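Only one protein chain is missing; all other protein chains are in place.
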């Protein structure tokens, strides 16, 4: 199990796809984007769900948290059932977010990978992606790493996704 | 837990989105499309993975089956952890596919929903969707229902997705 | 040249894809969605651009109109250069929108096709599509046809896209 944490536009998704390409076995990849995709459309922009503010802020309500916890349990169960799983997440709560995962992943062999990117560079990539809402990259760049422990850290500011992925893959223990 | 089974272009996805809209609680929706999305790109068009033939045939290899089983365990775990979950699937193996799910979902309260659509109509909707590969709709229309047991069946040939979803939702037991 | 007009969720896109499949020659398809896609992200949700209100209302500013006019001239030029072109549009201004097109398409052989769908059915299909904003289907269902002239009209309420497309294709004059 690999957990990849980083802010919006830090390059997590590209690194995850490269990890799937360079790792010798097939790995499943899930992430907060696929979770949001799985939720009812009405959970977006609702107080109980998830809200994206015009300034890039993200706030998450109690129903979102409850569904997320069950989803995390499910992802852990896939790993316990023998699947190799990569999860990418945005630890909006910093170390508290990591502790939620640690509790759910108890007993599993987890590689914690941090993806950093200089705030200004991430903001530029946010523009290049064409997202209508700007500001997430900057507001998340630092906060998601606060107090978080990593086995391996990469920085996409000056390093390509594929190289970052190879660094992470080199730390994966073959059973 | 709701399991929705039907062939390609039968209208499953639209029904699932309507179910999420009409059911009073928030339900998570997963399906075979999101599973394929989670797999490495190389698993598509590989003997061990999943292959889409030019005539619309779909063949699935041993590595795909292994990851799928772990994914099914994970989806079951989400439901056991308290999430309301809708799964849409294409029972390429007919009753054998259902039995795989039954084993994994043991102990859970499951509503089995079948989505039918006349083969010719599904083939037309396949064209309307603009899929490059034609033929899946016809080749799957009958085979996915062979020997399968349902709590509720709907037919999208002459009935709108929203009406079908209301029929299914009416059979969901509130705890 | 074929101009297809209808409200949101009336089934225009599916009909256009079916037209491309059933017409014997290759036709290019453009539409208001591809125009919005071509605009800067900032033109969405700006007073001068295009705004989608939470109730499904759509308002269009002067800069949007100016770019749209130039885009319409370009689409006409493609047809004059020999391409077969299908355009789908939402005549928010009713007959005034048609007159804008008539002016731009002067001298070209145009087939005007209207796509109708009962308001309640279109609203249901809007839910099935999973759009976050609801209400466009209902607010546009009638207004886009006001005063508009058609060579052929289809209604997707009870008729499949492919059948509607065949009706329209049957009216295309072969040179």
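In order of appearance the chains are A, B and C, and numbering begins at 1 in each one.
The rule is short, and it goes like this: a contact is a pair of C-beta atoms (placed from the backbone, for glycine too) under 8 Å apart; a residue touches a chain by one contact, two chains touch by 3 or more.
Bear in mind the structure is a predicted one, so any value in this text is a computation, not a measurement.
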{"item": "Of C:77, C:108 or C:143, the one touching the omitted chain in the full complex", "value": "C:77"}
{"item": "Residue touching the undisplayed chain, where the options are C:41, C:58 or C:92", "value": "C:41"}
{"item": "Touching residues on chain A - with respect to the absent chain", "value": "14-15, 17-18, 21, 121, 124-125, 127-130, 158, 160-163"}
{"item": "Where the missing chain touches chain C, by residue", "value": "17, 20-21, 26-30, 34, 37-43, 49, 63, 66-67, 69-71, 73-83"}
{"item": "Missing-chain contacts mapped onto chain B", "value": "41-42, 44-45, 130-132"}
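Just so it is clear, only the chains that are shown with their structure count from here on.
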{"item": "Most central chain, judged by mean C-alpha position against the global CA mean", "value": "B"}
{"item": "Centroid-based (C-alpha) most distant chain relative to chain A", "value": "C"}
{"item": "Between chain C and chain B, distance of the C-alpha-averaged centres to the nearest whole Å", "value": "32"}
{"item": "Intercentroid distance (Cα basis), chain B paired with chain A, Å", "value": "27"}
{"item": "Residues of chain C engaged with two or more neighbouring chains", "value": "130"}
